[in-house]
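First the structure, which I've put down as structure tokens, then a few questions once you've had a look.
Only one protein chain is missing; all other protein chains are in place.
Chain IDs A and B follow the sequence of writing; residue 1 opens each chain.
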Amino acid sequence: MAEVSSTQSTATGAPSAGSVIASAEIDLSCRVPLLILFLSAAVWLLVGSALALVASIKFHSPDFLAEQAWLTYGRVRPAYLNSVLYGFCVQAGLGVALWVLARLGRTLLAQPWLVILGGVLWNLGVTIGVAEILAGNTTGFENLEMPSHAAVIIFLGYLLLGIAGVLTFHRRRGRELFASQWFLFAALFWFAWIYSTANLLLLTFPARGVAQAVLTWWYSDNLQVVWLSLAGLAAVFYFVPKLAGRELHSHYLALFTFWFLVMFASWSGIPGTAPVPAWMPTVSTIATAFLILPVIAVALNVYRTMGRLIVVASGNPALSFVLVGVTAFVIAGLMQAGLALLDARQILHFTWFTTARSQLQFYGFFSMVMFGAIYHILPQLMRTEFASAKLLRVHLWLALVGTVLMVVPWAVGGIVQGIELQDPKVVFINIMKGSLPFLRVSTIGDLLLLLGHAVFLCNLIGLVVRFYRARAAAAYAAVTADLFKAAEAKT
Amino acid sequence: MNPDPNEPGSPGSEAAEPKAARASVPVWLFVLFFLLLYWGMIYFDQRSAWADPQVYIPYHSAAELAVYQSRLEGPDISRGQLVFDRTCALCHGPDGRGKPGQAPPLAGSDWASAAGVNRLVRIPILGFTGPIQVNGQQYDFPTGMTPIAATRELMSDEDLANVLSFVRQAWGNKASPVTPEQVKIIRDRIGNRSTQLTAEELKGLPENM
Partner (left out) sequence: MNYGPLLFLAAFFALAGSWFGFVLTPQVQLGQLQQTNTVPAGATYPVARPGLGHQGLEVYRANGCASCHSQQVGQTGTVCDVVLTDAGTNPPALIQTLLQVRPGLSEAEAKTFLGGLPKPVLERVTKEAADAATKALTVGGAKPQVWIVPTGPDIARGWGKRRTVAEDFLFDYPVMLGSQRIGPDLADVGARLPDANWHLRHLYAPRLEVKDSTMPPYRFLFEKRRIERARSPDALPLPARLAPEAGYEIVPTPKAKALVAYVMSLRADAPLFVAPLTVAAPPPETNAVPAK
């Protein structure tokens, strides 16, 4: 196992050109900024999961919390999606991205104040946005429900975070790029472009008619399928070889994945039933079918990297999280590509199946990978271990079982719903009634996920508390040691 | 490295940064790519109508769309009005009252509202020259009427039928519409003639086709 390489300058001074920077120093430079990002992300995840549970319960008892306007299903659901997507996913993704870029570049995090300010702005924007959605000032565009004043703040926050990332990437030592760096570099400017385009052409200078819908679908797809895959796969390609102690099986397979993902995935958003000319859903179907290629490439790469070690992986909770995430990525990708190849996208478009696939993408894949990454990164940043690895495993099981219980009934229920929607003899209300048993199981899944996310936040806070306690103890010990020394010297 | 007294203990040794081996991409993945490309091209050709903005699923081309249009029963009066406003109103006036020195009135005209259309249809096709009596009033225009619908390129059978049908039910006129088939028959009968009509010739023609 490798060791931390030594530095040739003092811990506080800037390293001279040509000297190697210790990982510990890199982690130190990342500590405060990333702590802000990760803790805020964890809080948003908890908030989002709570809103998701509320929304889920409303299917079984529609009168649940129905008196207040701000708690109606149509507001709670977008609030939950935005909390999870922007509050947790993008924020955590950026935090992990910054750390991975710094580590792979063997350089300190560039301009930590940019990250701190960016994080503050980001959280401010998301808070305002989610509050506005609950207040009824939603924009009406899916995945872009936060009104423009919140969106501007979020975008500014992103710019600061993105610039820090680009600067860190630019400062790298060594010309050879590892796979994760391609994915992250692309991800950094991808979000800026899609977010600004979507906000400009939907909120500031609105397009006319269904061009708005096409734009919304383009943006949603680029955020959920492309950006989350880019940021998530970057973490996968970094953590799987690192935590398994092996080399990534194939640099070229990773390159293949990268190319096919960026070339095809951003065309896959238009559904088959859309009131748009035929060429748009057709192009989307073709692009979605092509997604099977990067999915297979990732599965192959990870499987060959891990080999027999997959069985042993349960020893390391962080690695388990990442591997669960990869599995979910492959399943979600196969769900999507399979539908396209079977030409069945329009049958399952309005059903729970699409929700299942989307949840699998951001809960099953991205969140799991982020959990694994954060569980590895944070102890490095704080130079403290978690109090008990058991709590990490509790989180793992809660998240895994919760995701399965949420996604599988929705997928199956969605297929049933889709088939029944095609049959005009089935009365519509019976279709909805038929989905309820599936929804009951998925509500339990929501509950387990909420508990799991609460455990996650507790784990993180516990780690930080441990850090400060140890630091306080060390300071106390140092002070008292001095006193003893002084007392001894006197006698 | 100098241990920092403010920092708690090191978390233990951490693995090195990952590296990537250089295994090659399996050939079958590329084969799959080309198969998908082939499927994709066929699928695009069949379903996309090559980016025609008017073609929605389940139609395949604008030609197919045209086949499925509802046909109007009878003349297209709004089309006829459009053609009239664009072509005839210049001389006959937008209200059909004619313009002094240019054209006789069409509103309430006995020529326009005649039961048979044989005479009326020939006027725009052949043009007119010389004096004419409309509703008891004598009109004589030095320039006459140009053959405004001399060929099908200038005005199609449908357009001529529509504009004449429009005239025959506008401004208080109440007469039967003119069909494109009637226009076609009359044009075939006229053939390649270039001389304009006169009032005597018109009176000599049968009213009905």
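Please note the rule applied: a residue touches a chain if its C-beta (ideal position, glycine included) is under 8 Å from a C-beta of that chain, and two chains touch if they have at least 3 such contacts.
Keep in mind that what you see is a predicted model, and the values were worked out from it rather than measured.
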| item | value |
| --- | --- |
| Contact set of the excluded chain (shown chains only) | A, B |
| Hidden-chain contact residue, picked from the options A:148, A:327 or A:346 | A:346 |
| Full-complex contact with the absent chain, from A:90, A:280 or A:382 | A:280 |
| Options B:39, B:56, B:111 or B:139, residue touching the unrepresented chain | B:56 |
| Residue numbers in subunit B that touch the chain omitted from display | 51, 53-59, 65, 67-73, 76-79, 81, 94-95, 166, 169-174 |
| Subunit A, residues in touch with the chain not shown (by the definition above) | 58-59, 62-63, 66-69, 72-75, 77-78, 136-142, 169-170, 175, 177, 182, 185-186, 189-190, 193-194, 197, 201-202, 206-215, 217-218, 222, 259, 262-263, 266-267, 269-277, 280, 283, 346, 349-351, 354-355, 417, 421-424, 428-429, 432-433, 436 |
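As a convention for this text, only the chains that are shown with their structure count from here on.
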| item | value |
| --- | --- |
| Chain centre separation (subunit A, subunit B; CA means) in Å | 53 |
| Subunit A-facing residues of subunit B, complex | 1-2, 4-26, 29, 32-33, 36, 39-40, 43-44, 47-57, 59-60 |
| Residues of subunit A touching subunit B in the complex | 1-4, 6-7, 10-11, 22-24, 103-104, 106, 178-179, 237-238, 240-243, 245, 247-254, 256, 272, 275-279, 281-283, 285-286, 289-290, 292-293, 296-297, 300, 304, 341, 379-380, 382-385, 466-467, 470-471, 474-475, 478 |
